[in-house]
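The complex is shown incomplete by one protein chain, all other protein chains being positioned as in the whole.
Take a look at subunit A:
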Amino acid sequence: MRLGCGAFAAGCVAVEVLGVALFLRGFFPPPVRSSSQPEPPAAPEPSAGASSNWTKLPPPLFGKVVVMLIDGLRDDFVFGSKGVKFMPYTTHLVEEGASHSFVAEAKPPTVTMPRIKALMTGSLPGFVDVVRNLNSPALLEDNVVTQAHAAGKRVIFYGDETWVKLFPKHFVEYDGTTSFFVSDYTEVDDNVTRHLDKVLKRGDWDVLILHYLGLDHIGHISGPSSPLIGRKLSEMDSILMRIHTSLQSEERKALSPSLLVLCGDHGMSESGGHGAASLEEVSTALLLTSSAFSRKPGEVRPPERVQQTDLAATLAVGLGLPIPQRSVGRFLFPVVQGRAMREQLRLLHLNAVQLSRLLHASSPAYEREPGFEQFKMAERLHGNWVRLYLEDNNSEVLHNLGAKVRRQYLGALKTLSRAVSSQVAQYDIYSMVVGTTVVLEVLTLLLLSIPQALGAAAELEVPLSPVCSLLFYLAFLLLWAMHVVVCTSAESSRYLCSLAWPMAGGVLALVSALLCGVLSTLTRTCVDGKLLRRNPTPSSWRWSELDFLILAGTVGHVLSLGASSFIEEEHQTWYFLVSTLCLALCHESYRACFLGDSGEPRRGSSPASALQDRSVHCDVLELDQARKSPSSLDRLGSREKYMVLASPWLVLGCCRLLRSLNQTGVQWAHRPDLGHWLTSSEHQAELSILSALSLLAIFALVQSRCSPLSKGALALGLLGVYCYRTATGHLLSPWQQDSKDLSRGIIEARFVYVFVLGILFTGIKQVLKSQVLAADAPAKTVGLWDVHSALVLLAALLFRPHNLPVLLCSLLIQTLMARFIWRPLGHGAAEVTVMHCWFGQAFFYFQGNSNNIATVDISAGFVGLNTYVEVPAMFLTAFATYAGPVLWASHLVNFLSWEPSSGSALGRACFCYALLSSVPVSAYIVLVTALRYHLFIWSVFSPKLLYEGMHLLVTAALCLCFTAVGRAGTKADAGRIARC
């Protein structure tokens, strides 16, 4: 059986996606969803010999607790110069009031939902929670809110809707505001504040939680140094003052102290985003205020650094609830400093018992942990102390001994908490190994079939011999035995073992089938190599400088993935490579124009091999026609010749411009860029003009090859894009000057969607028609270009307005390169594919993406949608993120199908595309496995892994499209060959 190399590559990538998915499942173990153990009873107070009767939980310390959570409240907004300037009341509380201030360190991923979970459960949510951030299911883990609800406390919540999803039945009263319309930063907060007066007056609640989103939205729009921040902080300060005064007056009546907690869920980077692990993103302010706190006047303490997870335990202690079971934090000791020694020790003991239980559950050798030993020691001392206390001993001795026990407990808690926090990451090595094996086998298969795939025939032999099937059964049996052994000896959970056995069997069969494929290809390659050595044919392939560059660039990029800085700054790698590529092309074009020496065909047509096969012969003839570069250069007029010389420089200029449009990465992300300048509110007019011009130019570039029907649709669609952006208030509209009511542009966006679908439909119809008729080449190219223009229109709708020049430049570069570089210089399909791939990658970063979750523009998922609908939102977000690579790939299909013999060219292109994306993925998977205990694994390497996985998925989809189009091409070719 023979298989076209396009179909082969598409199949390989599809299998590789499976492998990567398996690897990801093992690498990101899902967090424990249900607390299976019943709640253990509260530990009694230790007492050496004497009988203590205190077995119940201590009473609550505070009557009322208000948690005021401000999204993105970085520490310096409260404790820094901004706090002094804009939050006078809070500063007063921090400096002189009865309060304790801390800098709470959030663990990455610094995204809202995992942070809420961390604040309420005290545990460290898994990395996968980032992906589930958009669609949060109810929180089943033990947490403070559930405990409060169970204890009959009345909890009221106003703010971010995420809470309502996490705790669907826990609040007696709530009002959720949706956080997805990032451009709105006043109404989200007014919706919370409007309830405040009523609730504070009523006082029939125990816990009040307020979640303010406005600050974070301002950060996303204009960054932490914007003037809007100051205004928002003043607003928050006045709200805090209102709550605090109201609580104080309440306290006088109720006689029980209340607690006011001001905290942030995560910080804000210098560019205003969040999600990663930079110091600005993980440092949040935490302020606890209560009249129960005593404070010496004039005492100034710098805020202590604590963990964010400590708040859950503190709230539980404050409310007299059991500490959540999976909490890794220790409660903030200053909160209980004013209480009696016995109560302090009791609370410390409870926290230590909870932590040691958690340690016991997570590590088998818990008894040898230093924290546990310290805890046992402290417990013994505590028992002695209680005996002395019950025997009514001398108070000073008692106090000194108590202080010693307390110190011991605090040390034990610190060590225990650290030990428990570090045990969170548990990899499922078995799934990871199987996934890696699949990926590496696919890669080997692809690498081994390079000579065949890039040879003249572009076809591959699929081995189906009896030896192979025997080998397959043997390997399968062996793997199955191994699987059984691994699964029966397993202690921790393994995903593959928990699968139903047909599924696991399928995976193992896949592994063994791939193994057989690799082995048979290897033997054939060896045999071929021997044959070649026996009767050596003159090697017809000569390496040009460009091929060297392509190879070196690919290898260099793969190697660079080993360094965390290079991953953070990967955009620099691609910009560098693309610039170098342009210079190399420049060199080539100059040589071709002045010396005319690139005319010697790189792939010399050796007649002996060409005559072997008639179709090959036809192919080579056609290739040679396409490659007659001197003639094709000569055919160009002098003006075009100048364009050939100038276009690499134009491309370089475009790239440089785009590079300064969106600063991305980490090291230079704070540098001013054109994008920020354009999006700031005082430059709205410039942005409007730029967007309008870009849309016009996009139309001018795309329309020439469209069918007339889609030309009109495209024009209307691009007009609709502009209307949509004026409706959302990003751009100024020339016709209605004073429309203050910002609709969300639903109608306009849907209007554009209709045109996108219309153009897509006509395009696909034409492609299918040409496929059926099998000879109608021009109809097919027009159809393909229609599909391309539909994609362009969709991208224009989803891109933020300041990114429209990116789209324009991409189209411009595509046109320039296709007309003046690739066609006149006669590059082969493989080279053109690699260049498309590189440009696609560079444009991924030109759009402002990076290897950091925070830069994904989720607002693209809400264009034209009223509410959050999962599937379209995910698709739109993915398309907007990967628009660069997708558009370049679609241009590649178009470019290659203009050429004669497009079928085999598309097959080759598909193969190269698959190879180029699977090499970094495979290398990266191996690398991440090796670096899984690296310090930056969660902040740098894991997000990149998710990006790589997503990129592979996109590549697989693109390869399938390539193959579908290529199939039509081969049919048309077959018709031509039959005639030839």
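Here is the rule we go by: contacts are C-beta pairs under 8 Å (C-beta built on N, C-alpha and C of every residue); 3 or more make two chains touch, one makes a residue touch a chain; residues count from 1.
Assume contacts and distances are computed from a predicted model.
Chemist: From the names "Syntaxin-18", "Annexin D4-like", "Phosphatidylinositol-glycan biosynthesis class F protein" or "Sorbitol dehydrogenase", which one matches the UniProt record for the unseen chain?
Modeler: "Phosphatidylinositol-glycan biosynthesis class F protein"
Chemist: Of A:V188, A:L585 or A:C655, which sits in contact with the chain we cannot see?
Modeler: A:C655
Chemist: For the chain left off this view, which of A:Y575, A:F699, A:Y722 or A:F941 is in contact with it?
Modeler: Answer from the full complex: A:Y575 touches the omitted chain.
Chemist: Which of A:Y473, A:Y590 or A:Y642 touches the chain that is not shown?
Modeler: A:Y590
Chemist: Quickly run down the residues of subunit A that touch the omitted chain.
Modeler: Residues in contact with the chain left out: 563-566, 568-569, 572, 575-576, 579-580, 583, 587, 590-591, 594-595, 597, 652-653, 655-656, 659-660, 665, 667.
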